[in-house]
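Data first, discussion second: the structure below is written as structure tokens.
Removed from the display is one protein chain of the complex; every other protein chain stays in position.
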Amino acid sequence: MIPNQAGPAGPVGPVGPVGPVGAVGEAVVMPRDERRTLTERFGGREGLAGWTIVFVLIAVAILAPVLAPHSPEAIDGNRILAAPSLAHPFGSDDLGRDVLSRVLYAFRVSLGIAVGSVALAMVVGLPIGVLAGYAGGWSDLVLMRLIDLLLSFPALLLAISLIAILGPGSLVALLAIAIIYVPIMARVVRSSVLVVRGQPYVRGARARGASHLSVIRGHVLPNAIGPALVQASVLMAFAIVIEAALSFLGLGSQPPTPELGLMLADGNNYLAQAPWVEIFPGLGIAISVLAFNLIGDGLRRSFDPNGLTQ
Amino acid sequence: MSALVEFRDVGVDYARRGGIVSAVQNVSLTLEENETFGLVGESGCGKTTLSMALMGLLPASARVTGQLMFRGEDLFAMSESEHRRLRGDEVSMVFQDPATSLDATFGIGYQVAETVRAHRQVSRRESKARALELLREVGIPAAESRYSDPPHRLSGGMRQRVVMAAALANDPSLLLADEPTTALDVTIQAQVLDLLAALQRKHGTTILLIAHDLGVVAQICDRVGVMYAGQLVEVAPVGELFAAPRHPYTRALLDALPSRGRRGRALRVIGGQVPDLSHPPAGCRFADRCPHRMDVCATVPPLATSGAERQIACWLDPATRATAGLAPLPDSPTPNPAVPVGDPS
Partner (left out) sequence: MNARLSYALRRLILTVPVLIATSIFVFLLIRLVPGDPVRSMLGIRATPENIATVRSQLGLDHPLPQQYWDWIRGVLHGDLGQDFISHEKITSLLKVSLPITLELTVLAMLLAVGVGVPVGVLVAARTGWARKLSGGFVIGAISIPDFWLGLMLVLLLTSVLNLLPPSGWVSFTEDPVQNIRYMILPVVTLATGQTAYILRTTRAAMLGTLSEPYIAFLRAKGLRERSIVGVHALRNASGPIITVTGIQFGVLLGGAIVIENLFALPGVGRLIVTAISERNYVVVQAGVLTVACLFIVVNLITDIIHGLLDPRVEEAVSA
């Protein structure tokens, strides 16, 4: 066996362009061990921490109107670039807006776009991957060539090109991220389908007269979903970064939307003067990305018995 | 003949998460110069642990007791760098699976030559010349043109020849061969064993052949040691062992072999299971499966010398009993062990 070689026609190899998600490219059947503790189920201590942070962030995003001490868009001429205080723990920005309130609201945009783009990519990528992997033949060849082609673009460049066509905005960013994720998702699903398809029990089910649909539902999907979820959590982390980066460049969410990357772009001009405008939104991005990465690592541990990625 | 290797009451324990695994216990054994010694036993009986101890390649979790003398020097007292200088030079090893013993990213010749360079101050050209000579000696056809071939272009048997060439590169006095034919096709097995025997005759290398297959041992070994669950239970010249086994475990092993004389009869299997070595039974470790179990078996039977060339560790045997100061059993279930020492063929 050749360890992890890049295929001749797939210059990107078995791994998506966003990171060496290594073992994710290889389908692994989830071990069904009932005796695992709750912590282990959540991917160990780190995984549990990741899930906890994500749940807190989701709660924060939903409850932002309740939690935020001020309106995220309330301009206050007396508080321009004011330092953190009791009433404004994260300080104020160049328009006197409360940074804490803006960060809380910004999680709505970040998480919304991350979840939306990954969900969209999954809805489109999963069937493509199943079709390519299960049907094989020409449809596989054509789909994989298209996927290879999309993956031969640097992800962020592809997103930026799409925004260049469609114009900037939150929804366009969501769509652009989803489009760069579809091939990654399809590829992961396809490789797990390929593994399952060759299993004796699948051929056995077909021999017993099970329809393709019931084989896909009963065997293919349950095995493909695991690696797809690992990939999804990693992609979620990247979606948050990409969306913030796009907004930072002025290509994502537009002012006055409270958005983390946009806040960083605004504050860039007053970095030395009012570092809190930069520090807190950045921490917000880092923590949410960290949480999804921890979840991904935890899931990978469950799906990767070889421990290649540890 | 003089002693090349001497195991003096060697014990090896592994520290595991669940406690301590006693992999080898009280092994005393002498390997003579110029002999081929076979070590047999089921997997997990400690034979590989013994060879790794000789190589100085025991895992970090291993704790050793006793002494392991090589040419009068205690290997257990050696530093890692001293031991490294010995490996591949004076003491060499052939592994079980030739498919995984070679580095797939380097040419076969290089992998022989680097063994030479690891121990001799020679130029690349000299080491290459030596490697070619070795490849020819082990029977690689067109060695010159195959020198740079990666291992996967060679068949399993050819790969094992390359492994042997690398192991013999510095003309070692001791060659360990851990199941060198197990991973090969039957026809190839015989060729590789013949080659091993021929090389042994030519260079006078002492070979420690580790095998679970008594047939392989019968083919090329002078003497055999039988191990069970970390204990050395019997040592004998190969002919005597087959003709007159004295330990119940050895007898059970031989009974489990298909043989022409017992055609049509079912092969006998050994009842029971190998003991868990993290909680080994006190005394003889075979006792739980032994049909002749006695109370005294709860004490470790000493490995006793009997006659010129035999050793035995069993409370049934007069030799062992005599060593411990016990009288022979009156109604010994063994046939009279005083078999005359005859021609081992």
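Order as written gives the chain letters A and B; numbering starts at 1 within each chain.
Please note the rule applied: a contact is a pair of C-beta atoms (placed from the backbone, for glycine too) under 8 Å apart; a residue touches a chain by one contact, two chains touch by 3 or more.
Predicted, not measured: the structure shown is a model, and the values here were computed from it.
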Selected from A:Ile163, A:Val188, A:Val202 or A:Val215 as touching the chain missing from the view: A:Ile163
Touching residue (missing chain; options A:Ala132, A:Val215, A:Leu264 or A:Leu299): A:Leu264
Hidden-chain contact residue, picked from the options B:Ser101, B:Gln219, B:Thr250 or B:Thr320: B:Ser101
Touch residues of subunit A, complete complex, unshown partner: 2-6, 8-9, 11-13, 15, 17-20, 22, 46, 148-149, 152-157, 160-161, 163-166, 168, 237, 241, 244-245, 248-251, 261, 264, 268, 271-272, 275, 278-279, 282, 285-286, 289-290, 293-294, 297, 306-310
Residues of subunit B in contact with the chain not shown: 55, 57, 84-89, 92-93, 95, 97, 100-106, 114-115, 118-119, 150, 152, 163, 166-167, 169
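FYI, only the chains that are shown with their structure count from here on.
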Length of the line joining the C-alpha centres of subunit A and subunit B, rounded to whole Å: 55
